[in-house]
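All protein chains but one are shown at their positions in the complex.
Moving on to chain A:
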């Protein structure tokens, strides 16, 4: 097969026509690494002498990162933008919205008009 040239050696049935041999080899290496990780995990899982619960260090690391994001916070333009857009602006907009609505309501009450007298939404 290798002698015929141009065709990747692992794809004898040509299922992946547009994958180069280097890509195929790299993917095979990645699958081998994953296979070793799976085998290590299965060994730990099926160990008959193990006591206690099975701990996956990758999961522990991932969990630690998820729970310590605030401790590693750094102020960047992106975080400032996010803080303003999702923290300060909604509060400011909502406050302004309620303030104007309430002021109008109270003026209507002083004038003796009921609420939403001439509007589409009439309750």
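Assume contacts are C-beta pairs under 8 Å (C-beta built on N, C-alpha and C of every residue); 3 or more make two chains touch, one makes a residue touch a chain; residues count from 1.
As a working rule, contacts and distances are computed from a predicted model.
Between the listed names "Alkylglycerone-phosphate synthase", "Transcription factor IIIB 50 kDa subunit", "Sodium/potassium-transporting ATPase subunit alpha" or "NADH-ubiquinone oxidoreductase chain 4", the UniProt record for the complex's undisplayed chain reads "NADH-ubiquinone oxidoreductase chain 4". If you put the hidden chain back, the residue from A:32, A:50 or A:113 that touches it is A:50. For the options A:16, A:81 or A:99, the residue in contact with the chain missing from this view is A:99. Taking the complete complex into account, residues 45, 50-56, 59, 63, 66-67, 86, 90-91, 94-95, 97-99, 101-102, 105, 116, 121 of chain A touch the chain not shown.
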